[in-house]
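One protein chain omitted, others in place.
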Amino acid sequence: MVIVMEETATPEQISSVIDKLVRLGFDVHRSTGVVHTVLGAVGGRIIDHRDIELLDGVKEVLRISAPYKLASRAFKPEGTRIKIKDVTIGGTDVVMMAGPCTVESRDQVMTIAEVVSRNGASVLRGGAFKPRTSPYSFQGLGEEGLKYLKQAADRFDMLVVSEVMEPSQIPLFIRYVDILQIGARNMQNFNLLREVGRLDKPILLKRGPSATIEETLLAAEYIMSGGNHDIMICERGIRTFEPYLRNTFDISAIPVFKKLSHLPVVADPSHATGRRDKVPPVAQAAVAAGADGLLIEVHNDPENALCDGAQSLLPEQFEQLTARLRLIAQAVDRRMSSGVAEASLSK
Amino acid sequence: MVIVMEETATPEQISSVIDKLVRLGFDVHRSTGVVHTVLGAVGGRIIDHRDIELLDGVKEVLRISAPYKLASRAFKPEGTRIKIKDVTIGGTDVVMMAGPCTVESRDQVMTIAEVVSRNGASVLRGGAFKPRTSPYSFQGLGEEGLKYLKQAADRFDMLVVSEVMEPSQIPLFIRYVDILQIGARNMQNFNLLREVGRLDKPILLKRGPSATIEETLLAAEYIMSGGNHDIMICERGIRTFEPYLRNTFDISAIPVFKKLSHLPVVADPSHATGRRDKVPPVAQAAVAAGADGLLIEVHNDPENALCDGAQSLLPEQFEQLTARLRLIAQAVDRRMSSGVAEASLSK
Amino acid sequence: MVIVMEETATPEQISSVIDKLVRLGFDVHRSTGVVHTVLGAVGGRIIDHRDIELLDGVKEVLRISAPYKLASRAFKPEGTRIKIKDVTIGGTDVVMMAGPCTVESRDQVMTIAEVVSRNGASVLRGGAFKPRTSPYSFQGLGEEGLKYLKQAADRFDMLVVSEVMEPSQIPLFIRYVDILQIGARNMQNFNLLREVGRLDKPILLKRGPSATIEETLLAAEYIMSGGNHDIMICERGIRTFEPYLRNTFDISAIPVFKKLSHLPVVADPSHATGRRDKVPPVAQAAVAAGADGLLIEVHNDPENALCDGAQSLLPEQFEQLTARLRLIAQAVDRRMSSGVAEASLSK
Partner (left out) sequence: MVIVMEETATPEQISSVIDKLVRLGFDVHRSTGVVHTVLGAVGGRIIDHRDIELLDGVKEVLRISAPYKLASRAFKPEGTRIKIKDVTIGGTDVVMMAGPCTVESRDQVMTIAEVVSRNGASVLRGGAFKPRTSPYSFQGLGEEGLKYLKQAADRFDMLVVSEVMEPSQIPLFIRYVDILQIGARNMQNFNLLREVGRLDKPILLKRGPSATIEETLLAAEYIMSGGNHDIMICERGIRTFEPYLRNTFDISAIPVFKKLSHLPVVADPSHATGRRDKVPPVAQAAVAAGADGLLIEVHNDPENALCDGAQSLLPEQFEQLTARLRLIAQAVDRRMSSGVAEASLSK
C-alpha cells in the first residue's frame, strides 16, 4: 500500500498516519518528494484502505491490485488444464458446450444432444431449475431434468454442465452433472461459492453483468481457497448504456483474463446477445480472441421453446457455425474439439 | 405490442407475421403508413417479444412497458403507507433507519441504538449474517446478532431491519425483526423473493447495482404477487464508469420511483458512497428529492469497526446531519420522524 | 509512480526496468517484499505509464492521480470566488442562472428574463447558436440572439451566460456575455479550451456525459494553464445503463468536486433529467448537496418552444421551486442569491 499525502499535509498529520500504520503492524518507508510525501507500507494486517484514505492530510491510497493469489497467472504460469474423462478444457482444443436453454422433455434433450454432438460439442448444457422473472412462467423440471441430461450425455458420450442455484441443490447436482455452473446473478453469492469450493467437481463461473474482471477473479479465488482449483471463467456480456442487445459482450476480457489468470476462459454469446442472429459473429470473435470454450444454446424448435427461444440457434445454424469455427480455431493455432465420441473412437 | 415492419417488407412477410400473431391469440390491427406498415397486437398470451422481432421483415417491436401492475402507481394512486407499531413509512414523516453495518456485540448495539434513537431514528439497522468477500473475514454473529438488535430496539422503542440472505433464514428473522431487507445482490434471487412474498412482514428491497428502475419494480411485483404488498424500494447507487466513489447514487430515481409506483422509497447513502464524508451531502439530497426514509450506518468507534467503518458516521456527525435534515424536510413539506420513543411519550 | 513487479519477475527483468527508468531521468527506490519487488520512481520526465506497464515482468504501475495542480483544492484551499459585477459565485450565495433553452425573439427573452429575475435569478441563460441533431431544425439566432440576451440582462440587472461553440465565435461572445459556457460535447475540445484560457472572462465548463470527475478537472486545468482561473464546473448528468431519463445526475459529484478542487460547482438539472417534472427534485437535491449555483431552463410557453420545451419549467413552477430552494439553502448554511436587482437596491 502506498499512501500519498496532500501537498498541504502538516508534519503532525504525516506523523499521525505513520503512527496508525505502525500500530496496524506495517513497516513504513517514508519518502519526501518536492510536492508530496509518500509512505510505503508493507506487511501489516489486511485492512480497509478507505480507513487510511479518510485520515487527515491523506490525498490518496494506491493499492497493489489483485488480492487474488491462487487465481493469478503467477500461481500457475503454464495455465490450468481441466481434464474430465476425454475432454480437456484449457489445452489446445476449443471445447464446445451446447444444448437447450432449459430441459423440457426427455425427447427434446435427446434430439438436441444428437445434433450438437454430431457437430462436435463435447459438453451438453441445459437448465433444470429456472426461477423466472415471472412467477407464472415455467420453472424447470428439477431433478427429472438433470436425469434427462445425464441420459442424453451418456448416450452421446458427452459431459453435462448445468446451473446450480443454491447450496441445498449441490448433493443432487453432483449425482448428475460433470461441471457445475454458477450463474451471473450468483457470482457473488458467497455461501454458494464456499460450498462449491469444497467439491471436487469443476466449476463454470459466470461473470456478473456489473462485475469487473478483478471482481470475477476474486470470486474464483473465493472458490479456490476452499480447495477446488478446477474453475472456468465465463464471459457472458456486461451491462452498458448501449441498449440494442441485452448485454455488451466484452471481447477484450478474454485476453485480459488469460493474461491475469491461469484459468480457462469460456464465452457465452447466447446470453450476451440474446438474439439468434448475433450469436454466430460473437462466437466466431470469441474463438478468434482466444477463448478456450463456447457455451451455446441450440433448440430444434425455438419457436416453441419454453425459454429463450429467441437466442437459440437452429440445428442447421449450429452446423454452419461450427464449420466456420473450425477454420478460425486453426487460424489461431487451436482446434475445435471434435466431441467425446470421436475422441473415444480414435483411442 | 406494436410491430413495425421494414420499409422493404414484402406482402408475404407481413401476412406471415399477422398469421403468427393470430395463432398466438392476438387481435391484430394493421395500419399501412407511407413508409412502414405497423401492426398493433392486443390480447394474446405472454410472449417473448424477441420471437416476433426475429421474424423476416420485422424492423422492431415496441413493447408497452411496465409489465408490473401491483407495483404501479395506477394500482394505488394515493400511495402506500406501511404502518408498523407507531411508525408509518410513506406518509408525511421521513423515517430514519440507522445503526451499525454489522452487529459486533451486545454493548456495541446498545450504545449505537441509544445514539441514533436520541437523534430521531425509529428503526435500528444492523447485519447479523455477513458473507464477506474474503473467506477469512468476520462473518457475523448470526442469531445472536438478531437477538441483540431486538433487545436494543425494545429498550429504545425502535423497530429492527436486517438483511435476510436465503430462504432458510426466514423463520429465524421473523422472530426478531420488523422489516426484512433484501440485499442488492439478491434483488433478482427469485427463490428468496417468492418466499418473502408469502410473509406478512414488510420488506425493504434494495435496487441491484446494475438493475434499471423498471427491473427493480418488477422484483417488487414478484414479491407482491405472493400477497405481501408492504414493500419499500431502496436506492443505494448504481455502477457506472465513474470510479471515485463505490457507486453512483441515482438521485433522480427517487422522483421516478415515486411517479411510477405507489411504494415508499428509502435512500442508502452509506453504501452508495462508501465514504463517511460523502454520506451527509447525499443524505440531504435524498430528502430534498423526496425520499420517504434513509438507511444510514453509524458506529461509535468506526476505526475499530469489524465492517465498513469507513462509511459509518460518528455519533456527532449523525447528530449534525439529523439537525440539517429536519430543516430540509420542512422545506419540502415533510417532517423527520422524531423516533418511536418520542412518539410514544406524546401519546 | 510506483512499479509493482510480478512475483515471477527475474532479476534481469527488474534490472532492465530500473535501467529504463534511470535513463528517463527518474530516481528509483527499490524495495524487495516477500511477494513483490516494488520500485518507486520520482522525478523524471512526463511519460505514458503504459510504456512501463508493458515491460517484461511488470505487474502494474500505480500512478499518483490528479496530474492537475492549478485546479486542485491544495492550490487554493479557501476556495475560488468569482466576482462579476454584484454577483459572487463560490461564496455563501447560491447563484441562480435561468432562462430559455434557446433565444427565439426579443420579446420572448424579455418576458422570461422578467420572470426569472423577479424570482431571484442573477444570471440569464440562453442559446444563440444551436447546431441541432437534425439539419432541418432551428439553428439559433446567432449574434442577434446574443444582443437580445444582453438587452434583457441589462434591463433586469442580470449577467449573461451563453454557450460558445468554436474559437471563431469568441470575439462575438466577449462583446455580449459575462460568462462563456463550454458545452458537454466540447469538454475535451482542446482548441476551444486553449482559446478561452487566454480570456479574462469567467468560464462555465460542463462535464461531458462520459467524462470522469478527474477528466473534468483536467479540462479545467487545461483552461487554467492559459491564465484564466475563473472556472465553474457544471454537473449535468452522465450516461449510464438506466434509460428512463436522458442522463443520470451524479449528485455525489458535487461534494467530490468541492473536495478535490477549489472551483465553484454549478448543477444543471434541466439537461440531466430532460423532463420538466423531474427538474425541481434534482435542483433541490443539488442545493442540499452543496452546489454553488443552478442552471435552469424556463419558458413562458414551453409547448411552443423551438427547443427542449419538455425540460423547461413554467414560470409558476420556477417560482415554487425558488421558494423551496430558499429554505433548503438556509438548511445548509447558504443563501439563495436574490438577484442583482435587489442586491443593487440594497447598496
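Per-chain numbering from 1; labels A, B and C assigned in written order.
FYI, a residue touches a chain if its C-beta (ideal position, glycine included) is under 8 Å from a C-beta of that chain, and two chains touch if they have at least 3 such contacts.
These figures come from a predicted structure and were not determined experimentally.
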| item | value |
| --- | --- |
| Touch partners, limited to displayed chains, of the chain removed from view | A, B, C |
| Contact with the hidden chain (one of A:37, A:189 or A:240) | A:240 |
| Residue among C:170, C:218 or C:327 touching the omitted chain | C:218 |
| Given C:178, C:230, C:268 or C:308, the one touching the chain that is not displayed | C:308 |
| Hidden partner chain, residues of chain C it touches | 46, 48, 50-51, 53-54, 67, 131-136, 165-166, 168, 185, 188-191, 194, 208-210, 218, 222, 225-226, 239, 274-277, 303, 308-311 |
| Hidden partner chain, residues of chain B it touches | 2, 4, 6-8, 29, 31, 33, 36, 38, 40, 42, 59-60, 62-66, 72, 74, 77, 239-241, 243 |
| Contact set of chain A toward the excluded chain (per top definition) | 210, 212-214, 238, 240-245, 248-256, 259, 272-273, 277-278, 281-282, 284-290, 324, 327-328, 330-332 |
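By definition in this document, only the chains that are shown with their structure count from here on.
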| item | value |
| --- | --- |
| Two chains sharing the most C-beta contacts | B-C |
| When chain B is superposed on chain C by its C-alpha atoms, the rotation angle in degrees, nearest 5 | 180 |
| Distance from the mean Cα position of chain C to that of chain A, given in whole angstrom | 39 |
| Inter-chain centre distance, chain B versus chain C - centres from mean C-alpha coordinates, in Å | 31 |
| Overlap residues in chain A, where contacts from two or more other chains coincide | 239 |
